[in-house]
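Complex shown without one protein chain; remaining protein chains in place.
Showing subunit A:
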């Protein structure tokens, strides 16, 4: 019997029963279990906690402590594979398969450039800038079945991912955002409600500059001519015909990029978004204009 028949049957059954009201409803039997402290033969005596000591008093030793002997974690030599891991930049992964799924289920609009803000808005990807998360690492799972033609901006991408997107006539770029900009991109509404001016995006730190200026990684600070060369080179390496995006009907979408100082598409640093009156306030003061143009 399918669920539809179950619903029909239960609704038909309800017709012959008294009116459902506050005094004749109850929860499922056995759904609530009250916490009981057993007495005597029903788990009494020590109540399962053994005799004396930390088992009864719950004052357990700290983890790793071996009652005075040189503990294991000090006895073995240390190897610093993960030294400083909590200072390193993290890029929570997003696979091409899930990206394709977002596009197929209309959660991402492919008629506009995709950035981390639109990915977060789908509800299927989340990241935490305060936990050293610096954005999306687009991974190659589902690269063979990726079909969409998109203009996407991520924070980290491998060669295969770049190839998978460019093969379908799409465009990918990797861009750096400082944690403050990422907070804004993650939840723009909270920031706009605070009434502050949109800040400038910071330039990458010293150890990230190499990545974001390299054409192989499609860095946002790389020379556009070198990027064109790298696109052709990658197409030759992976053996596909590179679609010419200049002749594409979606050329305007595919060629849209953010300014290196810009955080949101269509909004410039220094602007104030007034959600209440639904208007944008732009700076006019010379000093402000000079500050935000840098």
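Going forward, contacts are C-beta pairs under 8 Å (C-beta built on N, C-alpha and C of every residue); 3 or more make two chains touch, one makes a residue touch a chain; residues count from 1.
One rule holds in what follows: contacts and distances are computed from a predicted model.
Engineer: What does the UniProt entry say the missing chain is called, choosing from "CTLH/CRA C-terminal to LisH motif domain-containing protein", "CYRIA/CYRIB Rac1 binding domain-containing protein", "DASH complex subunit ASK1" or "Large ribosomal subunit protein uL4m"?
Structural biologist: This omitted chain is identified in its UniProt record as "Large ribosomal subunit protein uL4m".
Engineer: For the chain not shown, which residue from A:25, A:63 or A:294 touches it across the whole complex?
Structural biologist: Final answer for the missing-chain contact: A:25.
Engineer: Sort through A:11, A:40, A:76 or A:294 and give me the one touching the missing partner chain.
Structural biologist: Missing-chain contact among the listed residues: A:11.
Engineer: Please pick, from A:48, A:64 or A:123, the residue that touches the omitted chain in the full complex.
Structural biologist: Checking the options A:48, A:64 or A:123, the one contacting the hidden chain is A:123.
Engineer: State which residues belonging to subunit A touch the missing partner chain.
Structural biologist: Against the missing chain, subunit A presents residues 1, 3-12, 14-15, 17, 19-22, 25-28, 31, 107, 122-124.
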